[in-house]
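In this view, the complex is presented without one of its protein chains, the others remaining in place.
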Amino acid sequence: MTRPSRLHVPHAPARPGQPPDFSYVHLSPAGAVARPDIGAPASELGPLSLELIRVLDDQHAAVGPWNPNLAIDELQVGLRWMVLTRLYDERMFKTQRQGRISFYVKSTGEEAVSVAAGLALKPTDMLFPSYRQQGLQFVRGMSLVDLMCQLLSNTRDMCKGRQLPVLYHSKARHLFTISGNLGTQCPQAVGWAMASAIKGQDDLAATWIGEGSTAAADFHNALLFASVYHAPAILNVVNNQWAISTFQGFAAAEQRSFASRAPSYGIPGLRVDGNDYLAVYAATRWAAERARRGDGATLIELVTYRSSAHSSSDDPSRYRPKDEPEHWPLGDPIERLKQHLIALGAWSQTQHAALEAELNEQLSIAWKEAVGYGSLSDGPKLHSDLMFEDVFKDMPQNLIDQRAQLRLEQG
Amino acid sequence: MTRPSRLHVPHAPARPGQPPDFSYVHLSPAGAVARPDIGAPASELGPLSLELIRVLDDQHAAVGPWNPNLAIDELQVGLRWMVLTRLYDERMFKTQRQGRISFYVKSTGEEAVSVAAGLALKPTDMLFPSYRQQGLQFVRGMSLVDLMCQLLSNTRDMCKGRQLPVLYHSKARHLFTISGNLGTQCPQAVGWAMASAIKGQDDLAATWIGEGSTAAADFHNALLFASVYHAPAILNVVNNQWAISTFQGFAAAEQRSFASRAPSYGIPGLRVDGNDYLAVYAATRWAAERARRGDGATLIELVTYRSSAHSSSDDPSRYRPKDEPEHWPLGDPIERLKQHLIALGAWSQTQHAALEAELNEQLSIAWKEAVGYGSLSDGPKLHSDLMFEDVFKDMPQNLIDQRAQLRLEQG
Amino acid sequence: MAQMNMIQALNSAMDVCMAKDPSVVLLGQDIGYFGGVFRVTDGLQRKYGEHRVLDTPISESGIVAAAIGMAVNGLKPVAEIQFADYIYPGYDQIVSELARLRYRSAGDFPAAVTIRTPCGGGIHGGQTHSQSPEALFAHVCGIKVVMPSNPYDAKGLLIAAIEAEDPVLFLEPKRLYNGPFDGDPGKPAVPWSSHEKGEVPEGHYTVPLGQASVVRSGAAVTIITYGTMVHVALAAARQLDLDAEIIDVRSMVPLDVELLVASVEKTGRCLVAHEATRFGGFGAELAATIQERCFWHLQAPIERVGGWDTPYPHAFEWEYFPGPQRLSAALTRLMEAA
Partner (left out) sequence: MAQMNMIQALNSAMDVCMAKDPSVVLLGQDIGYFGGVFRVTDGLQRKYGEHRVLDTPISESGIVAAAIGMAVNGLKPVAEIQFADYIYPGYDQIVSELARLRYRSAGDFPAAVTIRTPCGGGIHGGQTHSQSPEALFAHVCGIKVVMPSNPYDAKGLLIAAIEAEDPVLFLEPKRLYNGPFDGDPGKPAVPWSSHEKGEVPEGHYTVPLGQASVVRSGAAVTIITYGTMVHVALAAARQLDLDAEIIDVRSMVPLDVELLVASVEKTGRCLVAHEATRFGGFGAELAATIQERCFWHLQAPIERVGGWDTPYPHAFEWEYFPGPQRLSAALTRLMEAA
C-alpha cells in the first residue's frame, strides 16, 4: 500500500445530503426510436439497446412507430390493474408495519413493467417473475384473497406456509413459483422455452430480473442458452436503479446499458422506458411475436425507478437522498397513463377517484376474508403436519417418523 | 410432441465424412484493421471485436498499423519458444502413449497464443493460464526438467504428486496453479488485478480460457468484476474452434464473436488472428499498456485451431473430418513466423532444422534427467506422507492420525 | 438375457425410457454427436434425433437450470454432468431450486430431473476426476441420491430414477463402467461378462429407489457400503475368510434404514465404508443412525473407513483409495474388539 490505490470504485450518483442526480440516465425523445421489422437479424438491432424506446410524450400523446395503438378500453384495463397494484402494495406494506405479516415488498413506481407486459402476453405464456412484479399476479387473474392468504401464511396459503410473503405461484395461471434466490428463474425460463420449442408449442416463457441481479451467473446462463437454442423467451431486466443500497453501476452498467448485453450473444436488446405503459406493451409485443415466429429470445431492459424501500426491512434514507424519487426523470407510470387517457378524453380525475375507492373497498373486503383464514399469529393455523409433505412425492420413512415425533412434542 | 420441434440446434460445420468447412470464420485482410489509440473509450472500439486483427500477410510480410515492429532477435526468440513448445508437446504425447505418464494435453497449432502473449508481458505480470498454454511456462523460464517432473508426478514434482499432468505452477515465475475446473481462473485473475490496483502496483493479471469454457459462469464474473472496478487484466479467449467434440457455436458464437462479449460490459474486445505471432504480440501489448495506464481490462479473442486431439484421452476422428486441420484458413503459427523471418533474410530452413535438432537434444537430456527422479510406476517415488500435507497450513489431528494409519497399512 | 457392462446398461436404460416416453430428453456436454466422453449416450442422438439428445454449452448451472425449466414444461430431462467433480457450478440450481421446487410450491411445480454423473476414483484422474460428493447432496432435502454397483442395478435404478416424480442425483462409479473392481489395481481387469450382475435384461425393468440390497449374507459382521466399495468389501471378506454380511446401500436418499438395522442387530458388529473423504461423509450418517438404532446389539464400536480427509491426489491414488487392506485392518479391529 505504498502507492495510492488506482482501483475504480463506482459512485452512486447521490447519497443522503446530496442533490439527486439522474444525469446519467440517457433519454431519447418519445417516438424517436425506429421500430425495426420483427424478423430483423439481431446484428442490425444494436442501437435499440442503447436508445430508449418511448411512446408517451410530454403532452401525454402517444407518438412514433412503437405506439401499440391500444383501444381505449384496453388502456383503461391497464390503468385499473396498475392502480390496484399500487393500492395493494400500500395496504399490505401498512399491514406489515402493524405486524400482521412478517415481510413485504412493494413495486411502487414499477407497475407498468408488470401490468403492461402481462397484458401483452398470452394467458398460456409461462411467467417467471422476481418478487417485484405483483402486477403479473393481478393481470393473470389471481384473486386478492388468494394473494393475501399467501402473505399471511394462513390456512389458505397456496404455499402451505413454506414461503416468505410475496413468493406467490399459480400452476393454473402459469405463474412460476417465485424464488428467494436472485436470478435463478432466468435460465429456468429459457429451459421452459426450449421445451416449448421442442414440443412445437406456441407458448413462450417470460422472466423478470432486477438489474442488480443481472450480476448473478444465472443471467449469463439464460442469455447463453437462449442464444444457442433460439429459445422463445423474453428476458426482462427491471432496471429500477437500486439493488438495496447498491446503485446500478455495480452491476457493470456505468458504461453500457443492460440491454446491450444481449446483442453480444446475438440476441436483440431493447432499452425501454419502463414507466411508459405503451412502450412496455409495444416492446413486449414485438419480442413475443419474434419469439413465436421462431426467431428466438429478446432481452428487454425496463428503465424505471424503485420509489419505495427495497422491502419492509429496508430504510432507503440511509443510502440515497430522501427526495430522489421526485427527481426521477421518467415520472410515474400510473400518472402518465392516466394523463394520456384524460388527454384522449377517456378518463377524468373523478373517474380515477372512483376507481381508487372501488379498489380500496375490494381490498378491504378481501383482507377481511383473508384474515378470517388465519395469520401467523392468530386464528386458524395450518397444521404442522404439512411441514413434512412435498419434500418428495411420497413421504419417506424419516419424515413419517419426524412427523410423529413432532406430534409427540406438541403433546 | 405432436408438432415438430422448432428448437434451433447448432451444427458443427463438418462431421466425419463431410468436407471441412471454415466458411463461417470471418477473416479480415492483414493490415486492414485500424489500431485505435490505447486510451480510446471502449464505446468507440466496438468494431475491433468483429474484425480480425492480422499483421502477417500472404507474402509473409508484416503490414498495417498493428505491426509491433519487433527486432529480428525478438522474432527469433519467439520462434524458438514456439518450436520448443511443439517439440515438447510431441515428445510428451508420445511418452503418454508409451504409458510413462498418465495424461497429456497438446497445444499444437496454438503456440503463438501463449508464446507471443507471454513475451509481450512483464515478468512480474501474473499469469492465470488454462491447461493449453504451455508456451507460457517456457517463456517464463521454467526448466524442461521441472515441467517433466510434474508430468511424471515424481520426487521433484512441483505439485508433490497432487495434480494431473500439465497442471503446472510456479510462484517464483508468477504462473498461477492451473485448475482442472474450467474457467475458475478468470475471475481469480481479475481479483488479483483488483489487488494490484489497490496496492498501486504496476503489474497486471492475464488469463486464458478456452472458447468452450466461456460458457462457464466464471467468465461472466470475470467480465463483470473487471468492468465494475476497471481491473488491470487481460482476458484471453482462445477460440480454437473445438471444446472436445463440441464446436464453438455451442458457446453462443454462431452469431457473434467471443470478443464482442466485452463491449457490452464497457470493455474493449479485440478479435485477433491467433496464429499470427505479430498480431498476438501487438494486441497483448496494446491491452497491457491500456491496463497499466489505469484504463482497465481488455478481452482478446484469439482465433486459432486445435489441430491435435483434445487430450491423450480423445480421438477427434470420431467427431470431425480427419483432414479438417489442413483446411484451417489461418495456417500454422510456427510456419508463418518462420516464413516471415526467411522473407526478412533472417532465417533459413537449415537454421530451422538445426534449431529443431538442438531442442530435441535438450528434450532428450531433460527427459533422461527427469525420469531419473522417478515416475508414477518406477524409480524413486514421492513419500505418501506428503498426501497429508498442505491441506491446511498446520496439519490437524485427524490428518496426523490418518498419516499414522496409512503408515501402518503400508507395514 | 444380454451381457452388458455398466456403460451399456445405462445406455440401454435411457434407450428404453426414450422409446417408451417421448417426453424423455437428454442434455449434457458432448453427449450428442459424440455420445459422451464415457460413451454412455452413444448412438442415442442418432436414434432419437438431435431435438431429444442435446449437446450443451459448458455451463453446469445452465444445464441444471434448463433441465428444471424443461421439467416444469412437461419433459423428463436426464442431464449429464461430465464428471461429478464439475457439478459444483450447478450446486445452487440443484440445492436451492431443483430440490425445493415441489416443497415451496406446495406440490404445484415439481421438477423430476435426473442428473447423471460419473464419480469416484481409481482411473488416475487426479483430484478433479475422482470425487464422490454424495454427502454434499444427501444432506439437502428434496433430491434422491442413488449409486449402483453393477450393470443390473445400474439399468434398473436409472429407469426408476427417470420414471420417478422426484429429482434424482444418479452417481455412476466410473471405475465400475467396464468391470467389477476389487481394489487391487495390480490384478488384470475383469469384464462384467464374467459377473452375474453383468446379465441384464434388454427391456424395461426397475430396481426401486430407496431399497438397499444384501449382496452377501453372513452372521459375523455387517459391512454397509455402496458403489465400487461393494466389490472391495467382498474381496476383503474373502481375504479374511470372514462370515460378513455385505449390504449395498444403493439409495442414500431415501435410505433403507430397516434393512441395515436388521442386519446389524443380527451380527452385532458393523463397518461402514465409502470412497469419499471420511470426515463428514455419508458414512457418518450411517454410523450415527446405526448406533442409535442398534446400540444395545453392538458388540464393538462401528468402524468407519473412507478416503482420507484430503483431496484425491494423482500420485497417491492407491494410498488414498480405501482398498482391501484398509478394510481388512478395520474388520480385524472390529472382530477383535470384545
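First chain written, first letter: the chains are A, B and C, and each begins at residue 1.
Assume a residue touches a chain if its C-beta (ideal position, glycine included) is under 8 Å from a C-beta of that chain, and two chains touch if they have at least 3 such contacts.
Quick caveat, the model's predicted, so the values are computed rather than measured.
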(message) Going by the stated contact criterion, tell me the shown chains that border the hidden chain.
(response) A, B, C
(message) Just to verify: which one of B:V166, B:A193 or B:L376 makes contact with the chain not shown?
(response) B:A193
(message) Going by the contact rule already stated, which one of B:N67, B:T184 or B:S260 would touch the omitted chain in the full complex?
(response) B:T184
(request) Name every residue on chain C in touch with the hidden partner chain. (result) 61, 85, 88-89, 91-92, 95-96, 100, 103-104, 127-128, 135-136, 138-142, 253, 255, 276-277, 279-285, 287-289, 291-293, 295-296, 298, 300-304, 309-311
(request) Quickly run down the residues of chain B that touch the omitted chain. (result) 126, 158-160, 162-163, 167, 169-171, 176-177, 179, 181, 184, 186-196, 198-199, 205, 217-218, 221-222, 224-225, 228-229, 389-393, 396-398
(request) Considering the whole complex rather than only what is displayed, give the residues of chain A touching the chain that is not shown. (result) 1, 5, 7, 9-10, 12, 15, 102-103, 153, 157, 159-165, 167, 179-183, 212-213, 215-218, 243-246, 250-252, 313, 318-319, 376, 381-382, 384, 386-388, 391, 398-399, 402, 405-406, 408-410
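In the analysis below, only the chains that are shown with their structure count from here on.
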(message) Measuring between Cα centroids, which chain is at the maximum distance from chain C?
(response) A
(message) Averaging over Cα atoms per chain, report the distance between chain B and chain C in Å.
(response) 35
(message) On a C-alpha centroid basis, what's the spacing between chain A and chain C, in Å?
(response) 41
(message) Multi-chain contacts only, two chains or more: what residues does chain C have there?
(response) 51, 54, 56-57, 59, 61-62, 89
(message) For chain B, give me the residues that contact two or more of the other chains.
(response) 1, 5, 7, 9-10, 215, 217-218, 250-252
